[in-house]
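Can you keep this structure in mind? I'll have questions shortly.
The complex appears here without one of its protein chains, the remainder shown in place.
Naming follows writing order (A and B), and every chain is counted from residue 1.
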Amino acid sequence: MEKIENMEKHALMAGHRACAGCGEALGARLAIDAIGENVIIANNTGCLEVFGTKWPESAWTVPWIHSLFENAAAVASGIEAGLKVMGKGEGIQVVAQGGDGSTADIGFGAMSGMLERGHDILYLCFDNEAYMNTGIQRSGLTPFDARTSTSPPGKESWGNDTMKKDLPAIVAAHGAYVSVASAGYPYDLQAKVKRAMKVKGPKYIQVHVPCPLGWGFASNLTLEMGRLAVQSGLYPLYDIENGQIVRVKAVPKRVPVEAYLKPQTRYAHLFKSPAGAEQLKRIQAIADANAAKFGLGPVEVAESA
Amino acid sequence: MRKVVEGSAAVSEAVKLCRVQVISAYPITPQTHIVQNLSQMVANGELKAEYIRVESEHSAASAALGASAVGARAYTASSSQGILLMAEVLFNIAGLRLPVVMTCANRAVSAPINIWNDQQDSYSVRDAGWIQLHAEDNQEAVDLHLQAYRIAEHTRVELPVMVCMDGFVLTHSYEPVDLPDQATVDEFLPAWKATRILDPKNPKTFGMYSEEGYSETRYAIEKAMLNAKDVIEGVSAEFEHSFGRHSGGLLRGYRMDDAEIVLMATGSIIGLLKSVADDMRAKGKKVGVLKLVSFRPFPGEELAKALKGIKKVAVFEKAVSLGAPAILASELRSALYAAKNRPEISSFVVGLGGKDISEQTIHRAVEMASAGYVAQHYMELDEEFLRDLAAAR
Partner (left out) sequence: MKVTVGLYGEPGASKVNKTGGWRSNRPIFKHERCTGCKSCVTVCPDAVVYAVDKKVFETDLDYCKGCGICAQECPVGDIIMVPEAQQHA
């Protein structure tokens, strides 16, 4: 019997064209698997959309629609309304999903509208911190000092000069249920999806999905990078329920940000000079501020063996 | 039932009679009355529909797309800037072959900003793959909405339909209109039985990335547009049978039989052209009027047939294609290019931004076209204003 038949059925099956080690492919499969078969997905343009749907080779085994770059939230709103009026929506979770670019930037308005109208839709934002599909361009969720192809470091620049847009807080301000998860913690991600599913109304899960090609690390380190992001304090994991931050993933001992940044070539320019070291201090300050806000532990530099 | 109602109210009644299931609404003058009326109907429980108060026209079209993709009858309305903002969604809906119907309350586009009627908005999205039908008056506006879902959902078509009605001129004017009863509409327009839907019981992937088959899929839309020509005619004929009056179809001639010159246009200006034609006929000039209802699909063959033997055509349009000759005239000239003994086709741009079109304007244009070929002429521009603009820095 063909091996693929031996395998469990997943929402996203093999044969897709994601890069080897793609955090987004992993994150998306884990998230939708946690929902089950009774789902309808509207997907924005991006890696997640492109790598699984080169006609006719669809990797999706659940009902799925791609319309445009910025409108999954609006398409999902129409899907939810259509199911409701026809009395067919019982037990079906409508999902709108996209990358950080389509969620934080071009699709921001559509997502905001969907959230404030109170649709029972789960919005999944797969955050690989740049417009990866078009070649690693800077988005509103690109972190401070990261190299992207539109925010390259040079004589006049240290890379991206803005802070990550605090999308979870903005979404929470709409009154929606929010969760921040990571492909580096797959079981936590699935638990968060299952918990969100119990919420009736708009819910948002932001999933940090490391990108080997875009961030510049070996393809086997995807989960390791996800864990380091959390352990450094740069990507805290938490939920926001009724406007309150709850269930913060404990980080009793933080690693210094260098442990997370050094293995990624998108930060290589920070490790070449004393001026770069000054930039690292600024990034450490971001992590420290997160630690204060979310109650994470102090930095502990690991002793060499 | 015959009532004197505002055009928007007549249209919203028609949309209600179509039993639309999902309405996405975003305000823009001059369509807003339509969606406001619909919201009151939903609030009163007269119309069992989901009403989505979207945050932009781009989302209005997108929500209609999503609803249609699960098999619900979807509706939205827009004008001007809204049509342009949703332009990419319009192409997307047609490409996905979803039978959404929308009203375009024709209005001028910015800049300069102007809320009054012209047809630049719907003409500007003519390439999107939507069927575009133009109403002459509020009765035809009502009737075209009732026909639109039949056309869109027809298995030989499966394309979205845009019903165009002149903003303010029709939407805000009060005319006597016959509003049919629900039972007759239900018989004429049964519920939509969608065959390709998003359904967990039968999952499919919509909107895939395609290299292989892209051209062929686009060509298939062209074929559907050609099919739409006889579907439009067929639905109009059925409509006449069910409701007792002619409405819609591809085009309609008025006093054309022995016409020396035919006046052609889309939309409410037809009423004015007919009035001028009657005047001129009374004075011995043989003038006819050709109303084009279906702008897309553009019924080139049918127009050639209707204009066979006609020596001169004067095309009036409320739109431009800046940097090139006017659109309707160009498309007519192109459609008749290969015809033997084709008429001389003169082009007149009128009424941009709601500029008043008087009977005198039409008379003058007819004189000009009768005297000789007019490649293109913008009627009634204020000469002093033009001089000032030319000198402006």
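Here is the rule we go by: a contact is a pair of C-beta atoms (placed from the backbone, for glycine too) under 8 Å apart; a residue touches a chain by one contact, two chains touch by 3 or more.
If you're wondering where the values come from, they're calculated on a predicted model, not measured in any experiment.
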Next item on the list: Just list which of the chains on display the missing one touches.
Entry: A, B
Notebook entry, point to check: Of the residues B:Pro203, B:Gly267 or B:Gly351, which one touches the chain left out of the display?
Noted result: B:Pro203
Next item on the list: From the listed residues A:Val62, A:Val207 or A:Val255, report the one that touches the chain absent from this view.
Entry: A:Val62
Notebook entry, point to check: Given the contact definition stated above, which residue among A:Gly52, A:Gly113 or A:Gly214 touches the chain not shown here?
Noted result: A:Gly52
Note to self: For chain A, which positions touch the chain that isn't shown here?
What the structure shows: 3-4, 6-8, 10, 12-23, 25-26, 29-30, 52-62, 186-187, 212, 218-224
Notebook entry, point to check: Going by the touch rule given at the top, which residues of chain B touch the chain that is not shown?
Noted result: 95-98, 158, 196, 203-206, 208, 210, 213, 217, 220
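Everything below uses one rule, namely that only the chains that are shown with their structure count from here on.
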Notebook entry, point to check: Tell me, which parts of chain B touch chain A in their complex?
Noted result: 21-22, 24, 48-50, 52-56, 58-60, 62-72, 74, 88-89, 92, 96, 198-200, 202-213
Next item on the list: Could you please specify the touching residues of chain A with respect to chain B in the complex?
Entry: 37-40, 42, 49-50, 53-56, 58, 60-68, 70-71, 73-86, 88, 92, 109-110, 112-113, 116-117
